[in-house]
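Heads up, one of the protein chains got dropped from this complex, but the rest are sitting where they should.
In order of appearance the chains are A, B and C, and numbering begins at 1 in each one.
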Amino acid sequence: MAVRREEARTTVDRYPGRVRVNHWVTAISLILLAISGAALFHPSLFFLSSFFGGGSNTRWLHPWIGVVLLASFTILFTQMVRYNFWTKADTKWMGHIGEVMSGREENLPEIGKYNGAQKIVFWLMTVSIIVLFISGIVIWYEYFGASFTIEQQRFGHIVHALAAVAMLLVVIVHIYAGFYVRGTISAMTEGKVTGGWAYRHHRLWLRGEAREGVIDERQTPLRGHNTRPAE
Amino acid sequence: MTNSWTDIKNTDLVIIMGGNAAEAHPCGFKWVTEAKAQRGAKLIVVDPRFTRSAAVADFYAPIRQGTDIAFLLGVIRYCIENDKVQHDYMRAFTNAPYLVKEGFSYQDGLFSGYDEAKRDYDRSSWEYELGPDGYVQVDETLQHPRSVYQLLKKHVAAYTPEMVERICGTPKDKYLAICKMISECSARDKTMTSMYALGWTQHSKGAQNIRTMAMVQLLLGNIGVRGGGMNALRGHSNIQGLTDIGLMSDLIPGYLAIPKDREVDFSTYMSTRGFKPLRPNQMSYWQNYRKFMVSFLKSMWGPAATAENDFAYQWLPKLDVAGYDMLRTFDLMHQGKVNGYFCQGFNPLLSAPNRGKITASLSKLKFLVVMDPLQTETSRFWKDEGVHNDVKPESIQTEVFELPTTCFAEDEGSLVSSSRWLQWHWPGQEPPGEAKTDAWIMAQLHMRLRELYRKEGGAFPDPIVNLHWPYRDPQDPQPDEVAKELNGYVVSTVTDPADPNKVLLEKGKQVESFGLLRDDGSTACGCWIYTGSWTERGNMMARRDTSDPGNTGAYSNWAFSWPANRRILYNRASADLDGKPWDPKRKLIEWNGTAWTGYDVPDIAPTAKPRDVGPFIMNPEGSARLFSRGLMRDGPFPAHYEPFESPVVNVLAPKIRGNPAARIFKDDLAALGTSDKFPYAATSYRLTEHFHFWTKHVWVNAVLQPEFFVEISEQLAAEKNIQKGGWVKVSSNRGTVYAKAVVTKRIKPLICDGKTIHVVGIPLHWGFTGAARKGFGPNSLTPFVGDANTDTPEFKAFLVNVEPSNGPAVS
Amino acid sequence: MLKELSRRQFLAGGGAGLAGSAIAALGFGGPEEALAQAVRPFKLAQTTETRNTCPYCSVACGVIMYSLGDKSKNAHPAIIHIEGDPDHPTNRGTLCPKGSALLDFVHSETRTKFPQYRGPGQREFKQIGWGEALDRIARLMKDDRDKNFVATNQDGVTVNRWLTTGFLAASATTNETAFLTYKVVRSTGILAFDNQARV
Partner (left out) sequence: MAGLQSQDFARISATNFRPPDVRHDFEVAKLIDVSKCIGCKACQSACLEWNNLREEVGINRGVYDNPHDLTPNTWTLMRFTEWENPQSGNLEWLIRKDGCMHCADPGCLKACPSPGAIVQYNNGIVDFVSEHCIGCGYCVKGCPFNIPRISQADHKAYKCTLCSDRVSVGQAPACAKACPTGAIVFGTKKAMLDYAQTRLTDLKSRGFKNAGIYDPPGVGGTHVMYVLQHADQPQLYAGLPQNPRISQVVELWKGLTKYAGMAAVGFAAAFAFVHATVARRNDVSRAEDREAEHLIDEEAARGRKA
């Protein structure tokens, strides 16, 4: 982890490769689960099962993707959990959420690696995945149909559906936040964010990173960005 | 059956005792449910177990197996005592008013004339008192102390409701309720039908069980009427036919008899079959015996049977004993006196009693030939199947042939139902593999034997080389040819003695009715009671007319019913003395002043005047017998005897074990068990999911009832610590089986003479071949003793012990 | 049903079916297509019917056997279904659990298909030809009969009996088979002759 002075900008390392891989495995699983789940959830969306080669394939794939999700999310969880404990600053930050939504962050306290909203997303994801997994086992008919009563399975279904909806809402928030807060997505694509982004959104974290040291990666620090051959 | 399956719908009361029609004959039982639904008829079931029949009964009462006679004699006592007798019927149509000879007696469980050493009776005292005219003496007032009626009254006096409860274990209130229901059918407009099966026959007094109910029915006026009768529910699809055609040791087709040693020639044989009427004007139909016999001999030996050689009478084997039935044959086999044995569609290893003895007997054969469409246990009796057939093949020297045969689906011909209907059927596919019809196999054996005897000579080849074999292809006779032979045909043209130009019977034509058969060799007939089944009008057995005028259930133009297409036997008795139906709503036939007309073929000469000729035309008396004279070996009246293996002593005659006239071989007597070691009263039976040992080869049926079990009461299970679905070991003095335990409320302990009797039910469908799980059958346990009259094994009442077990593998 | 379809209809139907199943293969089958396949075809539409009688108990229910093939030379009839004959007065189309499963009796795995022979002391059957089996049986019969036939009893009465071989007859063969059996068995003098009436 480091702050890097690059040719044209300063970046801060946010996620190493292993975290990014995990994130995207989780994300893709989630999307697949959402699509396949939606196909089984609402008849109008049954056509989505075509993406999985029909209803039968959707039926058996969905739970296995869930298993993949659980595995990758578990790793993700261990990678991130230490940054997600709640602080007083988070409470204060959450008090200003309206301003955040309006693009103003001047009056916010300094925030570490994650802000309150991100932490809530993290914990909601964790809880809903656990709930989804447990309820998913109850309704995984192929292997566990005989292990639970029909009444338990009926509850399993409704719990699974509600948890999935909750989770989808969280995911929507998460994705939208990524787009809305410009400069965020690079954290998961390139693994780093700009110094300005870190300053604006996670200043406390930036301080910590900077204190660790700054790596100067500029080849010709004074000549700036004119070193590359003309295109 | 005296009546037919479809006739049951006409009844008011069905009594199922000695059978379990719902279980063993579900599709026939439908006519019981029809009678219930359409007429409001009631159903009574009396059985040691609450059966599938009981499940839909209006009234159920338990009874200890083997005590039916006590129960029914009690019913007779009740009817007489309460004056619930159809008096006109009884007086006119039964031998109630006849006088019995001086000297007849019954005391301490024995009738007059008993010889203990021979286990047999001198039956000469069991006869009517004849008058100087040769006819029976009669007391129409029924008051004479030696009248059958008075003797019967005296005979049944011991069977009070208390005594019935003591013997049968049937609670008195239930018993009396049944008596009341039955006795109400003495009314002219009420009939009861009796449906029974092997629950009555498979006892050492089986024939008497049936007789007792027949007597009840006669007292109630229920024989010969619609919705009445004695209805034997035959167990196999054509066992009626095989019996009609006489495939028994002592029979000739049409219930004629194989000669005995003492019947040294044909005239001697015929002399005891004169069947002179015992009452004036009676038909005594057996007067025609000689016609049937000669026609049969003509069909056997054709041109070789001539008047000069008494129609080859001497070519028939003669019996030195009552009969070589299956039990006697196996006993002889056991003694090493039988070398060869054929089993055609028969699986005695599981069907015959005391399997241990059967295995030992078969092992002494030189050769065994099994013809069967299925792989039977019998043809594998030598095979080591572990606990399920524990034998050493090396030590068994028997040569065994297993010949594959067709089944119904590949075969053509007729079968006789319980209703006595001969129905033709057709094949729907080719036999599998190299399977052949039984007929082809028999023809092949005959052709080979004939050839060997022609070539080599040998012991008395005449009956073999001269056997009439007139078939288009002698190697493979076809069903139509044999059916015509059974019906009978004219061998040589017969003209009217009065007018030689008038041809009565034309050579080569089929005989229309058995009344036309002749005793001079001019007709041939395989089985006289089948005459009419294939006439010049064609194959009457293939008729499919479903019309039923009067909605009587007769279906007279459907197939053919023997005899003479008659649907209800003794139907003359459905009308009163003057020929008017007892119950106009249930008219069957009636006398219109000149002839009998109605819905059925009259069981009497169509112009025989009422009051002149009695309805029971096969009897020389013309009437039915409440007192059976010397015709039953074990008594002219039924009497209660315990089974040979009984949990209690005979309270009426404590010294007598079993039926005193039943035959039991010495070794088998020694193999009987007693209630101190084997305390429980066992019985064996069929389940509706299976048919004998066939359907264990049928996947679907194996699924429906996969595994051998025994049924016991909850009380016995608790007493012996037996778990529902757990293994039990059931043993008798002859063998041991392992079974799953079905613990049920449907079997309840009975209290007999103050003693608690536990009933153990053992169904019979499992063996070691087929699709179902390997198992055992009750015949590993049952005693080798038969009925006094028919030698039917006592499968329905024997003693066992039951203990919890870990199953056959580890025990 | 099939007979009433003209060839043109059949082709049209086939075309529609093909298109439908192609769509279904893509997973986009609509409800209409579901309907077309909902009701299974009636399996007896083109079978040959043969009347028969149930071989089990003596109620003697009428059955109809439905077999493949139209009896043409190259079509081997095989029974594919058996059910009750509705015209039969006794059973009126009904059948018990055994009758309803007759098909599995006809096609039972454990039906006998070839003659088999087991020699003295042997542990297994071996397949033999009919000719060989019948020749051997006839020889065994004749030898036993010739040796043990009783022409007269001690009193000199002609009795013509053969007691060392017995015959148990079936309970389900036809009357015609029964009578042939009777003739063949009685002509040899066998008295140990019985059937299954009692058990």
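Criterion: a residue touches a chain if its C-beta (ideal position, glycine included) is under 8 Å from a C-beta of that chain, and two chains touch if they have at least 3 such contacts.
Just so you know, these numbers come straight off a predicted model, no measurement behind them.
Here the chain not displayed is in touch, across the complete complex, with A, B, C.
Note that of C:T94, C:S108, C:T181 or C:N195, the residue touching the chain absent from this view is C:T94. The chain omitted from view is touched by exactly one of B:F50, B:Y106, B:W426 or B:W469, namely B:F50.
Residues 3, 9-10, 39-44, 46, 49, 54-56, 58-60, 100-105, 139, 141-142, 145, 150-151, 153-155, 157-158, 161-162, 164-165, 168-169, 172-173, 176, 179-183, 194-200, 203, 206-208, 210-214 are the ones on subunit A that touch the missing chain. Along subunit C, the points of touch with the absent chain fall at residues 1, 13, 16, 20, 24, 29-43, 45, 81-84, 86, 91, 93-101, 103-104.
What subunit B contributes to its contact with the hidden chain is residues 22-23, 26-27, 29-30, 33-34, 36-37, 40, 50, 52-56, 58, 60, 688-689, 699-709, 723-726, 740-746, 771-773.
Note that in this section only the chains that are shown with their structure count from here on.
Annotation: 86 Å between the Cα-based centres of subunit A and subunit B.
Counting partner chains per residue, subunit B has no residue touching two or more of them. Of all residues in subunit C, those touching subunit B in their complex are 48, 50-62, 65, 67, 76-79, 82, 87, 89-92, 94-102, 104-106, 108-123, 125, 130, 133-142, 144-149, 151, 153, 155, 157-199.
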